[in-house]
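What follows is a structure written as structure tokens; I'll ask about it next.
All protein chains but one are shown at their positions in the complex.
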Amino acid sequence: MRFKFSLIALSLEVVMIVSFALFVEYETSQNGSQKSASQQNASQQNAAAQQNASQQGNASRPAKEDQFFQLYPLFQHVHVMIFVGFGFLMTFLKKYGFSGVGFNLFLAALGLQWGTIVQGLLHSHGLKFPFRIKNMINADFSTATVLISFGAVLGKTSPIQMIIMTILEIAVFAGNEHLVTEIFKASDTGASMTIHAFGAYFGLAVAGVLYRSGLKHGHPNEESVYHSDLFAMIGTLFLWMFWPSFNSAIAQPENNQYRAIVNTYMSLAACVITAYALSSLVERRGRLDMVHIQNATLAGGVAVGTCADMEIPLYFAMTIGSIAGIISVLGYKFLSPLLAHKLMIHDTCGVHNLHGLPGVFGGLASIVAISWGKSTVSTMAMQAAALGSSIGSAIVGGLVTGLILKLPVWNQPPDEYCFDDSVSWKVPKYRELDNYFFQHVTHNHVEHEV
Amino acid sequence: MRFKFSLIALSLEVVMIVSFALFVEYETSQNGSQKSASQQNASQQNAAAQQNASQQGNASRPAKEDQFFQLYPLFQHVHVMIFVGFGFLMTFLKKYGFSGVGFNLFLAALGLQWGTIVQGLLHSHGLKFPFRIKNMINADFSTATVLISFGAVLGKTSPIQMIIMTILEIAVFAGNEHLVTEIFKASDTGASMTIHAFGAYFGLAVAGVLYRSGLKHGHPNEESVYHSDLFAMIGTLFLWMFWPSFNSAIAQPENNQYRAIVNTYMSLAACVITAYALSSLVERRGRLDMVHIQNATLAGGVAVGTCADMEIPLYFAMTIGSIAGIISVLGYKFLSPLLAHKLMIHDTCGVHNLHGLPGVFGGLASIVAISWGKSTVSTMAMQAAALGSSIGSAIVGGLVTGLILKLPVWNQPPDEYCFDDSVSWKVPKYRELDNYFFQHVTHNHVEHEV
Partner (left out) sequence: MRFKFSLIALSLEVVMIVSFALFVEYETSQNGSQKSASQQNASQQNAAAQQNASQQGNASRPAKEDQFFQLYPLFQHVHVMIFVGFGFLMTFLKKYGFSGVGFNLFLAALGLQWGTIVQGLLHSHGLKFPFRIKNMINADFSTATVLISFGAVLGKTSPIQMIIMTILEIAVFAGNEHLVTEIFKASDTGASMTIHAFGAYFGLAVAGVLYRSGLKHGHPNEESVYHSDLFAMIGTLFLWMFWPSFNSAIAQPENNQYRAIVNTYMSLAACVITAYALSSLVERRGRLDMVHIQNATLAGGVAVGTCADMEIPLYFAMTIGSIAGIISVLGYKFLSPLLAHKLMIHDTCGVHNLHGLPGVFGGLASIVAISWGKSTVSTMAMQAAALGSSIGSAIVGGLVTGLILKLPVWNQPPDEYCFDDSVSWKVPKYRELDNYFFQHVTHNHVEHEV
């Protein structure tokens, strides 16, 4: 892959730099107050605050500074989720940890630049758009869709294929997100539909097109070892802890943001309890399965996303989280094998169970919440339209992307080298000895046993 | 444990959801300003700020928003300490890492729901109480007591036993905390007494009742491996770094909060130096012991907790930290073996040395500080009463809890399966090979040597 990958990556970086030169500018007190007011709901309140402040004679300074210092910690929480959370969550495979955390970093760094451009241009009314903390949050958000889809194809694609998926998926995501928020004016603060369901179904569509019949009976590398499961728990915990910030980062300040935080906190806590209970219930001898613990405990954060900032009671958020934990474990246990064997969709990380099903459930929950009058900023029909367009655009976009990735020019690894870092990375020799040795011992061990 | 654990967990989650439906509501501008004013000291200042703001004509909005954005980052630091800090700190055992970090997540998620209810009802004057960022901080705090006690019994109890301990311990904790803060009106901002000493002595009492004479000569699983010690350092460092937030999160805003941060920062820095010095001093050939580094470096955060927000000079905070580091290492080296062999109390993580002794020392330090006039919000007698009631209620509560846990119906693991994940978790086969192999090699190795 030597020259192809390097040249594609360097060329893309040149494109990004030129695009930033053409389209992006700093926020200044001039562009800041005017453009933002026309651009995003959240800014109306700020504009009011600024006006208020102006009357007291000290211009726009304090309001802007406050906004900045309020959002920056939330941005950093999201940032940790994207790079450490998603990154380490994908280190669970015994020989694919370098790729899990390493390609996660690469794709997110690429995606956040591209996401800034695409989203900025779609929302902008002039030739240039200002770059603020909120753009950084949205840029990180747009990479989340790619990282979710990455989970579905983990170990079966080349770096070049993932670059292409990143570019295409973020473009489709930005289009759908614009449709959902600007045209449908639907409510999806925590992005259960526009990020989680979208990312999952996009990834499943790609995985379906790239299905490898040679791996239908599994692959010896597709399993964890003891320490790789502990590394993955680093990812799980940072996602779990900072999810309230993810669901509240772009909520309206004050009450909505406060509600998004407490609802997500309680939904996740409830989800942990049901995920553990179900994991023990469905496994032989009641043992807990690390796959469930690493993933299903997070489903409560996904599912409560859409209605996180609505005036739902806390027990409703907890109920959503509890059900999401149950759905997710059942999905891992019963649905994933079905998908793989009947629909020929092999979903490496089970993103359908963590992001797909809980994302759809979250969209449906928002319809129920609106039917109960818990929010008046959207309608049931518009929420349904948002859910439909998110899934529809994801599947269509994913199928097209999958067909492009299937072209035999992107260095896709052969079946026997799937889930193996050594295709793309220099791997310390110790690891190779590891493998040599443990195969050997397994052999002897079995003989002893027999 | 299949059905018993699952059904207990699911039933408890239903109880939590119903309790939240009955007792908990959002904070609104109505309940926020009134109830909080009567409820917590810290709010008096806020109420004043709100009044101030109201006179300027823009109601309660700015004050509430400020408070929210000031506390939320502190909450997230505490959150990281609870889930990543405590969680990874307990992954040091070679075969008990899944349980260490996994049960930590489960117990904390359960405990924060239960802690919200119990503490809310105790502090509330009406039928319902509002749920604010401060409740989230206190909910996380209440789980810390359980996680400390969990360290004392780590590897020797079943998940069901730990659920029972969580429910009972948080109830006793909330009672004692109410007594200390509302009746004695003692000062314990960083909770050296009410959380650290309480959690340690509660856990020691439970461990004493559950003592296993079969393990008095140790257990082959009760040791670390190289990488498990590195995982544990993740926990140590996140606890160490964010401890200033732990000790300041519920301090009075402004000066008290500022002092709590800088005093904790300096106490911890000093503690690291003495802990390393003592660890080298007490070990053969001056080698450092990872057990000391992982734990005793944190004793400075525990010990400075009670007087963190008092007007003590920084060098006094550093002196407290220095002494705590020394006490803690000496405790690990000399006291833990005594406890195990003379008092029949086996303390897996040595919580007595990290939380017990430094917690008591912190309470005593606060009495000295008050005698020097460094605080006028409490008296020496009330501080002594708080220390006594914390230790007393912990021991009584722990003994009763231990007796309940001793009932032979909670699936307590037999001696030979202690400190072993495979009782409760599906463990990758690599690990089992690991063990097979290394026993084998040890054997050959010894023969070669001989």
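All chains are identified by letter, namely A and B, in their written order; residue positions are counted from 1 within each chain.
The rule we apply is simple: contacts are C-beta pairs under 8 Å (C-beta built on N, C-alpha and C of every residue); 3 or more make two chains touch, one makes a residue touch a chain.
Note that the structure is a prediction, hence the values are computed from the model and not measured.
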| item | value |
| --- | --- |
| Absent-chain contact - pick from B:Leu121, B:Ala171 or B:Met233 | B:Met233 |
| Absent chain, residues of chain A that touch it | 1-3, 5-7, 9-10, 12-13, 16-18, 20-21, 24-27, 58, 61, 64-65, 68-69, 72-73, 76, 79-80, 83-84, 87-88, 91, 97-98, 101-102, 105-106, 109-110, 112-113, 131-133, 136, 227, 231, 234, 422, 424-428, 430-431, 433-434, 436-437 |
| In chain B, positions touching the absent partner | 52, 69-70, 73, 77, 94, 223-227, 229-230, 233-234, 237-238, 240-242, 245, 253-254, 257-259, 261-262, 265-266, 268-270, 272-274, 276-278, 280-281, 283, 285-290, 293, 297, 311, 313-315, 318-319, 322, 437-438, 441-442, 445 |
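In the analysis below, only the chains that are shown with their structure count from here on.
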| item | value |
| --- | --- |
| Computed distance of Cα centres, chain B from chain A, in Å | 32 |
